[in-house]
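To start, the structure itself, in structure tokens.
The complex is shown incomplete by one protein chain, all other protein chains being positioned as in the whole.
Should a chain be cited, it is by its letter among A, B and C, assigned in written order, with residues numbered from 1 in that chain.
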Amino acid sequence: MADNHDAHGAEGGGGHGHGHGSPFIQHHYDDAKHQFDSGKLGIWFFLTQEILFFSALFVAYILFRAHRPEIFRYAHHYLDVKWGAINTGVLIVSSLTAAWAVRAAQLNQRRILIGCLATTIVCAFGFLGIKYIEYTHKVHEGILFGKKFDPCISSGGAHLITKKNMCEGTKASACSPGDIDQRPDEPGWQVACVAYEVHVKYDMVQGTEDKVTKDPKTGAETTTQVPVTKEQKTEVSRSELPVCQMVSHGAHGPPHPENPPCWEIAQNPNVCKPDEVAALVHYPDEEKRGREVEIDLQCDPAPKATDQGDIFASTSDSGHRFGKPTFVSQSKPSKHDLEMLEAMGPPPEHTNMFFSIYFAMTGLHGIHVLFGIFVFIWLLIRAIKGHFTPEYFGPIDYAALYWHLVDLIWIFLFPLLYLIH
Amino acid sequence: MASTTATAEPNYFEVSKGFKSWALTLDHKRIGLMYLFGILVSLLVGGAFALLVRIELFSPGETITTAQTYNRFFTLHGAVMIFLVIIPGIPAALGNIMLPIQLGAPDVAFPKLNLMSFYLWCTGAALLVLSIIMGSIDTGWTFYTPYSLDPSKSAAIIPAVFGVFVLGFSSIFTGLNFLVTIHKFRPAGMGWFQMPLNLWALYATALMQVLATPVLGITVLLLFVEHTLHIGIFDPTLGGDPVLFQHFFWFYSHPAVYIMIVPAMGVVSELITTFSRKPVFGYRFIAYSSVSLALLAFLVWGHHMFVSGQSALANMVFSALTFTVAIPSAIKVFNWTATLYKGDIRLQTPMLYALSFLILFTIGGLTGLFLAILATDVHLHDTYFVVAHFHYVMMGSGLVAFLGALHYWWPKFTGRMYPERLGQTCAVGVFIGFNLTFLPQFIMGSRGMPRRYWDYDPEFTLFHRLSTIGALILGISLFVTVVYLFASLKLGRKAPQNPWGGSTMEWQAPTPPTLYNFPEPPVLHELYDYSDLVEDGDNGWVRKSEQAKAKAKES
Amino acid sequence: MFYAVLGLSIFFFVGITFFVVYFTIKYRHRPGHKAQPSPAHNDAMEITWTVIPTIICVFLFLGGWKGYLEFTSEKSNPMVIDVTAQKWHWNFTYPDGTQDGNLHVPVGQPIRMRMTSVDVLHSFYVPAFRVKQDVVPRRYTYVQFTPTRPGVYRLYCAEYCGDDHSQMKVKVFVHEAGGYERFLSEKASLSQSMSPEETGLYVYNKKGCVACHSVDGSPKVGPSWKGIWNEQVKLADGTTITVDDQYIKDSVLEPQKQARPGYPPSMPSFAGQLSEREIAGVIAYIKSLK
Partner (left out) sequence: MATAPKSHDHHDDHHHGIAHVASVRVLLTTWITLMFLTVITVLATKVDFGPSMNLAIAMAIAAIKATLVILFFMHLFYDKLFHSVLIIGGLLAASLFVGFALMDSGQYQDSIRWDVPAGTP
């Protein structure tokens, strides 16, 4: 019955047979070649499928790059060509060993086969290791996809207001891009709060900011506490309600409408040292808004905020007006980074899209690599058991073909993501 | 071979028993049967949702449920019917059972992969059930962004899209398996143009499954990631493009329509030739048109998006390309009609379904022209006209052909006959019920009744009522059909080897087939040659030449 | 011109009916058992019926394309009306800044709708004008038409947008000469003369509040307005708040910030769509619903 032609029975032994000798030739095939050819055709169909599977991401990439080239030009600075190039090399090496493994299996060179398979696995792990380094680096810097994109230190586009000894390192807050965008006309608007990392909340950005533009007011200053919503709390996981003080010179009336609702308080001890904190203010549209923001920042710290510490503010494109910018990440930016950031200017709006695509593409590719590792480990075990013979080496060939495709995709991803000029 | 009913070899039911022998089986027939069971159950579930939708629409305003529940009903109806019933219907269930036998092969190329596809299907189905438990999706089966990005609905959408992702891979692996099987397991002497048309259709279908489904996979995967990580490729608030989602989605989902209809065309070709006792008219044209439909399927997805904010240029190109699809479809209809010409038509249940198919498909196809014409589509898009059109194509044609094929091959793979008179009655019931359901919808649609409406203007009441009554007739007929099919497993008359006089290879296999289908290698006869077959009472149809040989042996 | 398109449709509908009947007769005309020898395939015939549909299709396409161009190409001197769609109502802003929930247009005047959505996809559909166009968030889409006959028509949302998708329908008033101007001036004087409660009721009905909030105490998509004034309500974050001027205003402008538990967070912000006067009206209206 069905189970009899399950090839991987208990009798795993080294069937160095000829013709029908291999125990792995399944019942319903005419002979070894028939099985091999069928499998090969199958894997080619599978690879075709894979091309289409990835194609959608390439479509997204091409579309966004074609229409928003400035995002790509800007964002690629965040990627490190060095790591990308090393990973390309690693994958090519593993591709070679995978191809060689096929040859070894065909020629019954068991030792070489095992060596090649092992090397492939090691390279694959190396690849993932490097990806891990890159990913964690980005996580630390807040260079993430979608709404999580908010670079903490790479603030070429962000004004940095750094404060020392403020809030004992626990309170943090910042203004999301919307704030400044929305309040260009208000004089004396100030930020006196601290931030480690900025999360722009989805629903807040979605529909709640516009009213600020609608009623610009003038008048007295107000200080308000920004409530934290439920979602934020789960993200922040802190016991006390952070007090974020946003001081608005020249605003009056009921506090709420004047306060930008898009505040987010977050804490990430990995990013910032406890005694150094920074508030980031983005201005997505430099030409229109940039100057006003600068003017805003020249104002003195609001009275209610000053008692908490000094404010050093810096605007990267207009010189260090308030003192040196203090970069507060554990992974300190290099000199090169700083120069680069100076040159880059503010990020275009929706720079996050690049990282959405970056993470989608490399993530999906990474999953493929991971899957490949499992397959190769399985092959390695079988190779050690001596399952493969010149009549039966199909699985190695198929896995190698799959692996080459994974390599191929990386060959395209590397220049597309890392080597943008 | 020939009179093999008395083979010593046990048939595939008898080979082994017990739960494990089914759960771990690698036999394509058992896997196919398990699919069939799952699909019939899903059909009833999806049908129940459809009836609930129709009953709600019996009167304007709230009839039995709120708008929210109604939205879930039609979403689930769509998702279940499309992903769980029609797409796997003919290929995965009937194709699995019949494809190797029609090829004269012992099994599909990759039996383990086949079993895995089945379990993927089960997983996908389970995830959809989970999504119902988690609050149920109400996005429509199309999951259009940004509506489907609503974070408050994540709990239901995440399992649903992941389920669809898994189902997609089930479909891909099935297609891959069939492609390789057809390539590598044709018996000596069977060239591409000696293949039964059903196999051509399955080949074309599998090609689309392999090429189009991965795009669905990545699309729903992205949707999944949007919900878990909010990466924003489709989210306009983050700079994404919601119209892009529709491109992604329809790149798959248009071919998906052909994944549903092309195998239906395949089985109908078989049914019509067998029951008119005539070779198919214009074999090559039908074969080519199957493959060309498969290729053209990739060029026309934009016609789902004429008013979506797609550009005028794209609208023009897609409209023009869409018309090309009409041509192979028209060829097929003409050729089938010509096959009937001067035939000896027997109106048994499968043939009734095949003829229903012809009529329904013609209506479905011709109304498709309205939707391809840009000027009229703008008016008709997203109205009941579209609803009626695609039901004519997908249900009226796809499902009716599935039922025809089911009745046609039922005796072969179960070894039992279904009750013929009841079958004919239900076939007529399905036809009448179907038309009563959907013809009024064409009229409503052309008068501007938008789809997915829980409530409607009173002027449409009459049409909605007709439609609901039709749906009830349809539902009852389908339910009775499923019941008598299951009952026939126990009560049915034992089936002869060749009850319909089919000339293709599957009728040479024992009834029901043995484990590897053919105890002796089958003989390759000329395709669709009925001159040799004669009726022999309860023994079904036999070949004259072999009867003579057997007689000669005896004497 | 819409009638030309309609004529096209009717023509093809007749054509289709003819085909269907013809085929039906053809299929049915030889039932029973009639064994007959038969011709095999016929290339000439098959090629013919490949080519003829092809030619028909080319003409169909050209006709459709022409019709489509006709109503997408820009008209001279159109009146531009801004349309905002959101769950689940429409807001039309006329050239002079007047806003209304129904569409009012003068007869014979080419209209160009400049449309955008606040939340999800919607679709602007007036069956009588044979126009339909999806409304996409963060994007403008356009639709054009010239109303030819005065009257009242229906405007639907044709792209599925959630629970009250089927309630997202309003009226199109095609005014005779002078009627449109009258509408504008009436609208202006109406808004001046209404008491705050009346304004609130007006907003409630015209700005889509009615889709989610009842005034009889029964919960719909959102909480009912009846009897909540000055009550203590629980918020989703666990705190309790009194329903007062400020709370209502906040809820209108930033619905999700102080959301109530048990209701889906699906209410869009009405910032920019309601004037101070109108918000005050809503507050007054809620106050009156004791």
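Note that in this section contacts are C-beta pairs under 8 Å (C-beta built on N, C-alpha and C of every residue); 3 or more make two chains touch, one makes a residue touch a chain.
Note that the coordinates shown come from a computational prediction; the quantities given were computed from them, not determined experimentally.
**Student:** Checking the contacts here: which visible chains does the omitted one touch?
**Tutor:** A, B, C
**Student:** Among B:Q310, B:S329, B:S397 or B:T437, which one touches the chain that has been omitted from the display?
**Tutor:** Once the missing chain is taken into account, the touching residue is B:Q310.
**Student:** Of the residues B:I158, B:I172 or B:V243, I need the one that contacts the missing chain.
**Tutor:** Counting the whole complex, the residue in contact with the absent chain is B:V243.
**Student:** In the whole complex, what residues of subunit C lie against the chain that is missing from view?
**Tutor:** Here the touching residues of subunit C are 84, 86, 91, 116, 118-119, 137-142, 268-269, 272-273.
**Student:** In the whole complex, what residues of subunit B lie against the chain that is missing from view?
**Tutor:** Interface residues of subunit B facing the absent chain: 211, 215, 236-237, 239, 241, 243-244, 247, 251, 298-299, 301-302, 309-314, 317-318.
**Student:** Residue by residue, what part of subunit A touches the chain that was omitted?
**Tutor:** Residue positions of subunit A that touch the missing chain: 16, 18-19, 31-33, 36-37, 40-41, 44-45, 47-49, 51-52, 55-56, 58-59, 62-63, 66-67, 69, 73, 81, 85, 88-89, 92-93, 95-96, 98-100, 102-103, 106-109, 178, 181-182, 205-210, 285, 349-350, 389-391, 397, 400-401, 404-405, 407-408, 411-412, 414-416, 419-421.
What we mean here is this: only the chains that are shown with their structure count from here on.
**Student:** Give the residues of subunit C that touch two or more other chains, as numbers and ranges in rising order.
**Tutor:** If we look for residues of subunit C contacting two or more partner chains, we find 119, 265.
**Student:** Note the residues in subunit A that touch 2 or more other chains, in rising order.
**Tutor:** Touching at least two other chains: 203, 206.
**Student:** Which part of subunit C faces subunit B closely enough to touch in the complex?
**Tutor:** Touching subunit B: residues 5, 8-9, 12-13, 15-16, 19-20, 23-24, 26-27, 30-42, 45-46, 49-50, 53-54, 57-58, 60-61, 63-72, 119-121, 123, 125, 127-128, 130-134, 136-139, 141, 154, 156-167, 264-266 of subunit C.
**Student:** Flag every residue of subunit A that touches subunit B in the complex, lowest number first.
**Tutor:** Going by the criterion above, the answer is residues 1-3, 5-6, 26-28, 34, 37-39, 41-42, 45-46, 48-50, 52-57, 59-60, 63, 68, 145-148, 202-203, 205-206, 349-350, 352-353, 356-357, 359-360, 364.
**Student:** Looking at the complex, which residues from subunit B come into contact with subunit C?
**Tutor:** For subunit B paired with subunit C, touching residues are 67-68, 71, 138-140, 144, 146-147, 150, 152, 236-237, 242-243, 277-279, 281-285, 307-309, 312, 315-316, 319-320, 323-324, 326-327, 330-331, 333-335, 337-338, 340-347, 355, 358-359, 362-363, 366-367, 369-370, 372-379, 381-383, 446-448, 450-457.
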